[in-house]
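Apart from one protein chain that is not included, each protein chain of the complex appears where it belongs.
Here is subunit A:
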Amino acid sequence: MPEKFDCIVVGAGPAGISCAYELAKGGANVLLLERGEYPGSKNVMGGVLYRKMMEDIIPEFHKEAPLERPIVEQRFMMMDKESAVTFGYKGLEWAQEPYNNFTVLRAKFDQWFAGKAVEQGALLVNETVVLECIVENGKVVGVRTDRPDGEVYADVVVLADGVNSLLGKSLGFHKEYRPDEVALATMEIIKLDSKVIEDRFNLEKNQGCTIELLGDATRGILGTGFLYTNKDTLSIGVGTLLSGLIEHKIRPYELLEYVKTHPMVRPYLAGGEPVEYLAHLIPEGGLKSMGRIVADGVLVVGDAAQLVNAIHREGSNLAMTSGRLAAATILEAMSVGDFSERTLDQYRVNLMKSFVGQDMKKYKDSTHHFNKFPQYFDQYIPMVNRAASQMFTVDGKSKWEKQKKIWKDLGSPKEKLKLARDAYRAWKVMK
């Protein structure tokens, strides 16, 4: 291993690999460090990968990447204990090129993606933990790894070390996160025959479906459950703010069992065999939790920079775009031979101008808002279920009577006012 590289990327997830790929493609000498046995062995996500941001890096990747199913339908279930109000969109335009998104299994996909970066000339070294950044005169000049003689130097270090970015914290870029800034997600992969999946989810061969589960899926705590179709497995999971689990003293794996055995979910999983259990944190604090992402000789990308849009379950696409933009700035810095914060700051500027920064700004208050007012999840979703049941049950009562009953169910005039105010507030944080 040469002692000095143009660039060291710490962490081979979507953000790190994207960055390493673009840098190597641009002619830089790149070292990509991964602490796991292979890229993807430490990574977890629900499983939705968006086509556009991946294609910005590798056009027509879908022709060779290990993908599960292109998603043609996205459903939302607002669940109560024994009912659900469901809505969604199914569009066969998503079943054709250029597609919208795909389900993927990360351990397979990340290995493939990292292989593409290696093809471009990046050097991938697995099984290596970066213990700290080497800082000289206030500038990051390399990293110290847990290998013997494990010091490596570079003009720029990119921190793509994920939600538990100990490196960013040790550089003072962000404080330790609070339990209400991260969601703990647990999930299982359930093996099921592909034909059974297609029949059960109303799909043609090689089509996929995602279902987001709200309300009772999280026992009214802020968070969501999810059920996604892979080729011959299902991904079922549930994530809530860590603070919610603490406050309600709920064991996350018991919440997962609750979702799996919920009468609205159970029939989808019937006969399936669990083959893997996974847990991971998601940085959900949004823009307000974002720390510093640029300094002399160092940039931060992906989860390590808190780039997650919790409302739209997007993360890996933000990660890939941030990695790509970081690489573009680094290549420019190389051309002028200046790796100071002043030059590298162009990455931050470009990131904030892109959809990543714009979406982070748009939803900057959303997690905090819904966390502060739990009634959206624990009161209003059951209310919507009761209203639907009332309207759709034919029992000889006139629709006028039913509407009156629904109106009464909304509570006293004071409670109705609160409901209206909450609706307005929700609109304001989401608009």
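Throughout what follows, contacts are C-beta pairs under 8 Å (C-beta built on N, C-alpha and C of every residue); 3 or more make two chains touch, one makes a residue touch a chain; residues count from 1.
In the analysis below, contacts and distances are computed from a predicted model.
Peer 1: Which listed name, "Protein-methionine-sulfoxide reductase heme-binding subunit MsrQ", "Ferredoxin-like protein", "Lipoprotein" or "Biopolymer transporter ExbD", is the one UniProt assigns to the chain that has been left out?
Peer 2: Missing chain, UniProt protein name: "Ferredoxin-like protein".
Peer 1: Specify the residue from the set A:C133, A:I197 or A:L281 that touches the hidden chain.
Peer 2: Of these options, the touching residue for the absent chain is A:L281.
Peer 1: From the list A:K195, A:H248, A:H312 or A:K372, which touches the chain that is not on show?
Peer 2: Considering the complete complex, A:H248 is the one touching the chain left out.
Peer 1: Out of A:A28, A:A117, A:V157 or A:I189, point to the residue that touches the absent chain in the complete complex.
Peer 2: A:I189
Peer 1: Kindly note down the residues of subunit A that lie in touch with the hidden chain.
Peer 2: Contacting residues on subunit A, toward the hidden partner: 35-37, 40-47, 105-108, 126-129, 145-147, 163-164, 166, 176-179, 182, 184, 186-189, 219, 230, 233, 235, 242, 245-246, 248-255, 257-258, 260-261, 274-281.
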